[in-house]
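Of the protein chains in this complex, all but one are displayed in their positions.
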Amino acid sequence: MLLLPFWLDAAGVFVFAVSGALTASRKELDILGFVFIGSVTGIGGGTLRDLLLGRLPVFWVGQPDYLLVTLVASVLVYFTAHLVERRYKLLLWADALGLALFCVLGARIALMAGTDPVVAIVMGVMTAAMGGLIRDVVCGERPLILAREIYVTAAVAGAAVTVGLLATSTPALLAEALGIVTAFAIRGAAIRWRLELPTYRSRPGRDYTST
Amino acid sequence: MLLLPFWLDAAGVFVFAVSGALTASRKELDILGFVFIGSVTGIGGGTLRDLLLGRLPVFWVGQPDYLLVTLVASVLVYFTAHLVERRYKLLLWADALGLALFCVLGARIALMAGTDPVVAIVMGVMTAAMGGLIRDVVCGERPLILAREIYVTAAVAGAAVTVGLLATSTPALLAEALGIVTAFAIRGAAIRWRLELPTYRSRPGRDYTST
Partner (left out) sequence: MLLLPFWLDAAGVFVFAVSGALTASRKELDILGFVFIGSVTGIGGGTLRDLLLGRLPVFWVGQPDYLLVTLVASVLVYFTAHLVERRYKLLLWADALGLALFCVLGARIALMAGTDPVVAIVMGVMTAAMGGLIRDVVCGERPLILAREIYVTAAVAGAAVTVGLLATSTPALLAEALGIVTAFAIRGAAIRWRLELPTYRSRPGRDYTST
């Protein structure tokens, strides 16, 4: 394990844990409820990635430092969330940053495990989307992934940029940084300006009632 | 891996991806939302089966063709769903076909991995039920498995027929075909005629209010 992925991963775990603990605050849980939801959200995406790739036991079993990261994030939110003007907005941005970090890291780790580039992109997207999904499903919130604003697209773009650049002679650090920036910029713009791709809308089918 | 299971599996993945994409259309997601929900639904059951059996990395990591299948199914639904008269009905039938294919295939693969016949039946049922469950939970829909019409029963019957026949000298192809037909016929009849097994109904307990 290189040094870089640890810090990237820890940053992703931290911001997802923050988003989880903020969701716990919306549910008015107690402090260990915050830690549970924060931890499950923080480590959920990477846990799924490791399970799917067969990297067992999963990453945090061997490196309990990650659990310390989620603990700190959750307790911090418990004691400071009331200071934040608009908690839902912070939750959205923490989720966006986590999405950007995890789509790149998931793709990178999949490549290091020897997968196909396409599989690496899919793995990046699943890693990125799953933490938030688990948070929303466990907390009974409407999954962010079902929101109209661009979401999956940002993760696909970030993972694809990194995987594409790594296939050229781009240094890994640069390829990762550009992937993260791409994903965060797209998702951030979507949040800021409520951007949507054309969404599916039922168009009238064949009409039997009128002539 | 024999040739047959690939095609069976690909067919199951395809129809479950269709059911997932149709659910995405009910949620009016964008095209990558369709692909995400379609993919998660299509590969979810088999992914769980591989995880539980310890066949890692899971099947689609080594064979990205399955991802192409879910991509094609999802994009196809995105561009054609408006042509379908009754999308929910199509979703039900796609789910039924996926259920029939996956209960048999899950059981077969479990047997090939050396499990007990009972475990193989359970694995078939879980494989079959889980794709749809993931779809419904992720999309915030009421799980089909909670519907009154026969559902789990069809999967149990299909898996049991295949496992039972394979224990005799029946050729694998025939055992699989009969299992699929059994499960699909039972579930199909349940959808068509709204068949229910006797469901649990609270009967009055001891009554303290009247004499």
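For reference, chains read A and B in written order, and residue numbers begin at 1 within each chain.
The rule we apply is simple: contacts are C-beta pairs under 8 Å (C-beta built on N, C-alpha and C of every residue); 3 or more make two chains touch, one makes a residue touch a chain.
Just so it is clear, the structure is predicted and the values come from calculations on it, not from any experiment.
Undergrad: So which of B:61, B:156 or B:191 would be touching the chain we can't see?
TA: Result: among the candidates, B:156 touches the missing chain.
Undergrad: In terms of residues, what is the contact footprint of the unshown chain on subunit A?
TA: Touching the missing chain: residues 24-25, 27-36, 39-40, 47, 51, 56-58, 60-61, 64, 67, 78, 81-85, 137-140.
Undergrad: Hey, which subunit B residues sit against the chain that's not shown?
TA: Against the missing chain, subunit B presents residues 51-54, 56, 110, 113, 115-116, 118-119, 122-123, 125-126, 129, 133, 137, 142-143, 145-146, 148, 150-153, 156, 196-206.
Going forward, only the chains that are shown with their structure count from here on.
Undergrad: Where the CA atoms of subunit A average out and where those of subunit B average out, how many Å apart are those spots?
TA: Centres of subunit A and subunit B (C-alpha means) sit 27 Å apart.
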